[in-house]
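Each remark here refers to the structure printed beneath this line.
One protein chain omitted, others in place.
In order of appearance the chains are A, B and C, and numbering begins at 1 in each one.
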Amino acid sequence: MKTLQYIKTKNLKKYKNLKEECYEANLELPKLGLVLFTFGNVSAVDRKEGVFAIKPSGVPYEKLKVEDIVIMDYDAKVVEGNMRPSSDTKTHALLYKTWDDIGGITHTHSTYAVAWAQAGKNIPIFGTTHADHTHQDIPCAPVLSDEMIQGDYEFETGNQIINVFKERGLSHLEMEMVLLQNHGPFTWGKDAAKSVYNAAVLEEVAKMAQLTLAINPETPRLKETLKNKHFQRKHGKDAYYGQGC
Amino acid sequence: MKTLQYIKTKNLKKYKNLKEECYEANLELPKLGLVLFTFGNVSAVDRKEGVFAIKPSGVPYEKLKVEDIVIMDYDAKVVEGNMRPSSDTKTHALLYKTWDDIGGITHTHSTYAVAWAQAGKNIPIFGTTHADHTHQDIPCAPVLSDEMIQGDYEFETGNQIINVFKERGLSHLEMEMVLLQNHGPFTWGKDAAKSVYNAAVLEEVAKMAQLTLAINPETPRLKETLKNKHFQRKHGKDAYYGQGC
Amino acid sequence: MKTLQYIKTKNLKKYKNLKEECYEANLELPKLGLVLFTFGNVSAVDRKEGVFAIKPSGVPYEKLKVEDIVIMDYDAKVVEGNMRPSSDTKTHALLYKTWDDIGGITHTHSTYAVAWAQAGKNIPIFGTTHADHTHQDIPCAPVLSDEMIQGDYEFETGNQIINVFKERGLSHLEMEMVLLQNHGPFTWGKDAAKSVYNAAVLEEVAKMAQLTLAINPETPRLKETLKNKHFQRKHGKDAYYGQGC
Partner (left out) sequence: MKTLQYIKTKNLKKYKNLKEECYEANLELPKLGLVLFTFGNVSAVDRKEGVFAIKPSGVPYEKLKVEDIVIMDYDAKVVEGNMRPSSDTKTHALLYKTWDDIGGITHTHSTYAVAWAQAGKNIPIFGTTHADHTHQDIPCAPVLSDEMIQGDYEFETGNQIINVFKERGLSHLEMEMVLLQNHGPFTWGKDAAKSVYNAAVLEEVAKMAQLTLAINPETPRLKETLKNKHFQRKHGKDAYYGQGC
């Protein structure tokens, strides 16, 4: 008994930081106005341990506790935790498995991002707010085929994202966001907090793009030089935005 | 006198929980941004006692007290309470009487739901946020005939809702929301809290649908397979969303 | 000196309640999201004394004190107060002078009401939220003539409102709100609080109407029977909305 208790305690301790990172990032979603009720989830990965932490399904943010966070492996098997993980867990798992250099993933149903996803349109790059974060249109992955939907749906959702990035020659390190047609956004980043940051940026850029077209339906995209300038000053090798840390 | 006092105290106690459920649910409306001033009301039913509790008419939410809640029977007669019940009480009463498996009803004038009601349009199912809650368009019941309006108006409002569900073959357990043309939304559910939840979901889905059409006026509806997938994963017999409790 | 002090104290006391009514009503404007910075003002009248209290010009709401409120007569002469009254004071004065049965006036630049005013359009009556408060389109008074603008501008603004009500056969007791083309809304009521209430209702109705047209540009107006029903159930002689007090 002592030994079992010891192992259990050790494991709880092992994932403590990961769970806290995941918990804190999840709490940012309601603060940033990105979720109604439980319509969103954030995960955080521990690459050394080969596991990720994710929000339990259907638990309201105001009742969520650190110990509710579920630990999963990249094949979406529960490693630790008593609660059922987010219903979108298999999508997170496949993205972590395929893209081994991302550290956190966020999924929301934020209003304007969903509107673009429902409209089935890529979000055109119209300005520097967009270009500060990525220098291409934000892709809208087409709705899944009937076979994918009736098969392993959440796993296939991850496949759809990855395939769209392959087909369109997009880099998941330069484009940390995607829309799923008829569904909504997924975003990722070097850690959970960055994936939440990207979710908020995406929502803002989506709103700006909708309003831009309302004012001028013929608005052309940003020109190449300005796209590159803004992306490079923030992300290029000679970036001079921020404190360089 | 003692006996009367005893009966009164017993009755007050009998409806205490019901009043509190109704009171708490009503307070959620301003918190969720669904009402301006007194433009909304929630009721909760006690099926054993054959009564429901409803907000008094015109009382501001910040002044509302548990003891202000009025107890009514299914024929909209006051059972207990000193205040005048919501002017929409007869609509609630008829819905409780007709659909004996619902536990709470919410009526609001939330902005986007009203906009669709005023436009006289069903809200088309464009995405999974919608399909997570119901897999059909949200119906807009046509404006009442002049006879209905000049007759027992609030009672006829309930009739109009019930008739539209019959005519269109809708199940009030799978579609827990409706718009009344030129008026606004009614929602219901297994209890008062669920009916408020549905009112918030409806408002969000209404906003997303308006923005979707602003981006792409030709947006098609969600395809059958995806409608069914999302509704079933949350509500079907093998549902895996939430904690299963 | 004693006598002067006595008179001064008596006067301060005389207008104390009126100033407080005006002060409290003004503070509701930022709470209700109806003003940016100082873009609004509320006044309250004392019919016995023949004076009204109004917000001083350009004073931020968070710095406003009861004693800053200025007391004016119906010819817009200062009766008491050290600060300059709202630049819109002459409009308030003329409305009080002409319509001797109103008790408070509110002017804001609330966003959606201003949008309709700038578009130069009456707000069409599309639903019961509107009909609960008035059963006609909310009038937009045409922009003032050059002579009026270059003359006694704020006085003429009041004249324009009154003339539009005369020309269109509107009753200022049944229609407690107006838009001034290219400017914004004025609302009034039995007291200052009611005029603020009407300012919030107008903003909400203006937003709903804009969204209604966005969804269905061909939306017809509410039919006569429903207009009358909703207005009468709240304002008619057999009104049954509210607690009847």
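Everything that follows uses one rule, which is that contacts are C-beta pairs under 8 Å (C-beta built on N, C-alpha and C of every residue); 3 or more make two chains touch, one makes a residue touch a chain.
Keep in mind the model is a prediction, meaning the values are calculated, not measured.
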Chain not shown, its touching partners among those shown: A, C
Footprint left on chain C by the chain that the document does not show: 36-37, 39, 56-59, 83-84, 87, 109, 111-112, 114-121, 143-144, 146, 149-150, 153, 182-184, 210, 213-214
Contact footprint on chain A, counting only the chain that is left out: 126-129, 197, 200-201, 204, 207-209, 211-212, 214-216, 219, 222-223, 225-226, 229, 233, 240-244
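Simple rule for what comes next: only the chains that are shown with their structure count from here on.
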Arrangement of touching chains [line / ring / star / complete / other]: line
Copies chain B and chain A - interface residue numbers shared by over half, same or different: different
Chain of greatest Cα-centre distance to chain C: A
Distance between the centres, which are taken as Cα means, of chain B and chain A, whole angstrom: 34
Intercentroid distance (Cα basis), chain C paired with chain A, Å: 48
Junction residues of chain B, two or more chains touched: 214
